[in-house]
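Here the complex is missing one protein chain, while the rest keep their positions.
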Amino acid sequence: MPATTHRVSGGLLDPRQLVTSFPAALRKLDPRLMVHNPVMFVVEVGAVLTTLSAVKDPGVFPWVITVWLWLTSVFANLSEAVAEGRGKAQAETLRRTRTRTTARRLTGWRPGAGPGDEEEVPAAQLRLGDHVVVEAGQIIPGDGDVVEGLASVDESAITGESAPVIRESGGDRSAVTGGTTVLSDRIIVKITSRPGETFIDRMIALVEGAARQKTPNEIALNILLASLTIIFLVAVVTLQPFAIFAGAEQSIVILVALVVALIPTTIGALLSAIGIAGMDRLVQRNVLAMSGRAVEAAGDVNTLLLDKTGTITLGNRQAAEFLPVDGVGADELADAAQLSSLADETPEGRSVVVLAKQRHALRARGEGELEHATFVPFTAQTRMSGVDIDGRRIRKGAAGAVTAWVTEGGGAAGEEVGRITERISAGGGTPLVVAVQDRQGARVLGVIHLKDVIKEGIRDRFEELRRMGIRTVMITGDNPLTARAIAEEAGVDDFLAEATPEDKMALIKREQAGGKLVAMTGDGTNDAPALAQADVGVAMNTGTSAAKEAGNMVDLDSNPTKLIEIVEIGKQLLITRGALTTFSIANDVAKYFAIIPAMFAAAYPGLDKLNIMRLHSPASAVSSAIIFNALIIVALIPLALRGVRYRPSSAAALLSRNIWVYGLGGLVLPFLGIKLIDLLVQLVPGLH
Amino acid sequence: MLVRLPPMMRRHLSALRMLLVFTAVTGLAYPLAVTGLAQLAFAHHANGSLIEEHGRPVASALLGQSFALPKRNPADAGEQLRPDPRWFQPRPSAADAGKGAGPYDPLASGASNLGPANQVLVKEVAARRAAVAAFDGVPPESVPADALTASGSGLDPDISPAYAEEQANRVARARGLSPVVVRRLVAARQQGRSLGFLGSPHVNVVELNHALAALH
């Protein structure tokens, strides 16, 4: 299965989607569905009223208004349908994966008891605690933990990432997801989810928007929009007696048009699409949020708990420097270090070879070039690795172990070594001592400075977060000394050294007691309680099922840095809502200047002065306002789906920018838009 | 026997008791105390800044009075009042209950409440302009606005210095006085703004006419 076919490209709206979503938009005109959106429900009721009026009293103007009111309703539904449609294709693929899977269930399997009886059942019939066996080429039938064996698994169906991952029993990489494919080997999986509640099921529900519930902010905004709608309804209903007194009784078509123009239809139409699109933007970044509430909470986060490794630093330490002791040349030390590391396939080992090449132009020698070399691998007992070559025995490893080895060989480590290693430790680095035993006896050559490498650009990232008012706390198992050094270099606000799961939990609770919202990432089973406690808990997909259950988001890429993106998406979601609300309300000013003179200039000619756009006729003015009102919804669908531009900055700066763009823009744009539309519609016979 | 009242009753009973306490404090003690102190310290003001003639009050300096000629037929409530040329005339007044007490009736304070575009008011103003100009023997365009408009209270005792000045010749002529004397009287009665900058300069017609009467 091609991994990326079902991914929607980053937020761009394909015009074809508008067409394909049209039938769905029409189906959503069902009043039983519309009533959930009070603003658009009022529009629909208005459309019904003008339809009746147009049937009874036909004319070009009533029909123009009627058609455009219906279009307004359809456009609103269209935005939602398009937003939902983007998840549909993905859901379809996922669903196919699910339905065609069969499982090889083991009956009576016990750990270490060998293969038991096997039966073939559809995946949907698996129960909690069942054991299934999966072999290379087969699809894993349900979510679970590997209890026996090791396998490489293709998770592209879920993550879109085609590189296979290793899953093995025990430890923090035991979780497998239903729908993924085993590429090699054979594993036994204990099923941990009920049918219908698997990860894929939840994902389907999520991308389809079926599981979407209104988030707290959305509810609050809906309340405000509903009350504005009521105010405008009252304003227009009571206008009729005033108008009658003025000798300018208004037709039902005009009154409905005024109501629709005034109530916040733009935001009302796009509100639900914005929410769906927000979740969708997370999905595009391979993050599954279990609820919209979590996405919103992400925007509110005050404190980010970031794991040092993988988030702040590259996954591994790297050799940064060779520090020879007195009397030893740097090249000599580099040569020894390189030799001892040639067989060392760990990232640290490779980094020593790279450093030797960069700094001392020592070409990496292949193992074949060194005929008499015997490589000594690292063991937990010796805590050293090295090479025996041409009568020389070279060792590198932790200071204590190597020093002991030198003493054993009759040499003395010397005080200088101690000073160097201490200095490196104090700076947050890790010293690796290199020693040699040859004809001259055993002696220390020097020290390799292994250093955590801070990810490029991470400091700026934290600076950004600080501007957004978010505090970063680095979580690390390192000692406080090391932790402090790294924290300072990376620019985090605080750190938690020698962190145990309990410490993490305590930190989260402490922050929350101060009213702060905390976000964190985690993968291990012992992270689960903290993930559950955090307001935003992002579990790594590579992690255990326990962690994935506890968090309210899962990062399919298992990239801890993504927490920052999640926060930004959360903020962007809220900003989009706020900006379009402001835009929607600001629009009303121009609509008044179009409609009020059209209604009353006949009775009070002075009011024609309010027709500052110099619209052609009352009919063309009202039509233009309504057409603008409908078209602006379509015009803003891409923005609603993409979200407004967000650049991390202080709240004050953000607000200023958004007020200028959406407040002032919302004030000015409709004047231009309505005038332009008027220039066109005045050509329609019957509207002048 | 003590009857335990339901909470709602108790609450309202407490509310009533509190209201009675406040009535005693703010509704009785407070105005009585103010009155007592006011009568002690500022008796003249507290009693209405009365102007007396032969021991009898003839006016409050604060309340405008009508200086019209006696009605030809006192029984006719609808009879148009004619200004008496011997007195400085106050502004038009809407404080007329229409019960024969005439304008400047403190029992019917109030304004005309005619709107700025109301043709009734526009016509009335035009009619007043013509009448006042003819009465005072001045060109119509020189009649000041306060002479043409009814005040808010209908009891405005004041006119603008311009209107007083306009009337001086006519009053002097009607009373057989030297215009210089009358003008001097007007100038002496002209009041500036309170504290030099609050309100508008004005001439109190009641005080002016009272001084005028004292000239004899």
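By letter and in written order, the chains are A and B; residue numbering begins at 1 in each of them.
Here is the rule we go by: a residue touches a chain if its C-beta (ideal position, glycine included) is under 8 Å from a C-beta of that chain, and two chains touch if they have at least 3 such contacts.
One rule holds for everything that comes next: contacts and distances are computed from a predicted model.
S.K.: Name the omitted chain as UniProt records it, choosing among "Acyl carrier protein", "Potassium-transporting ATPase potassium-binding subunit", "Ubiquinol-cytochrome c reductase iron-sulfur subunit" or "Heme lyase CcmF/NrfE family subunit".
M.R.: In UniProt, the chain excluded from the picture bears the name "Potassium-transporting ATPase potassium-binding subunit".
S.K.: Please identify which of the visible chains the hidden chain touches across the whole complex.
M.R.: So, taking every chain into account, the missing one touches A, B.
S.K.: Have a look at B:H12, B:R82 or B:R184 and name the one touching the chain we're not showing.
M.R.: That would be B:H12, which touches the missing chain.
S.K.: Applying the definition given at the start, please give the residues of chain B touching the unseen chain.
M.R.: Considering the whole complex, chain B reaches the absent chain at 11-19, 21-23, 25-28, 30-31, 33-35, 37-39, 41-42, 45-51, 53, 56-60, 62-68, 70, 84, 87, 91, 95, 97, 101-102, 104-119, 121-122, 125-126, 129, 143-146, 148-160, 193-200, 202, 206, 209-210, 213.
S.K.: Contacts of chain A with the missing chain: which residues?
M.R.: For chain A, the residues touching the absent chain are 216-217, 219-221, 223-224, 226-227, 230-232, 234-246, 258, 262, 296, 299-300, 302, 466-471, 514-516, 570-575, 577-579, 581-582, 585-586, 588-589, 592, 596, 600, 603-607, 609-610, 646, 650-652, 654-656, 658-659, 662-663.
Simple rule for what comes next: only the chains that are shown with their structure count from here on.
S.K.: Between chain A and chain B, what is the separation of their C-alpha centroids in Å?
M.R.: 76
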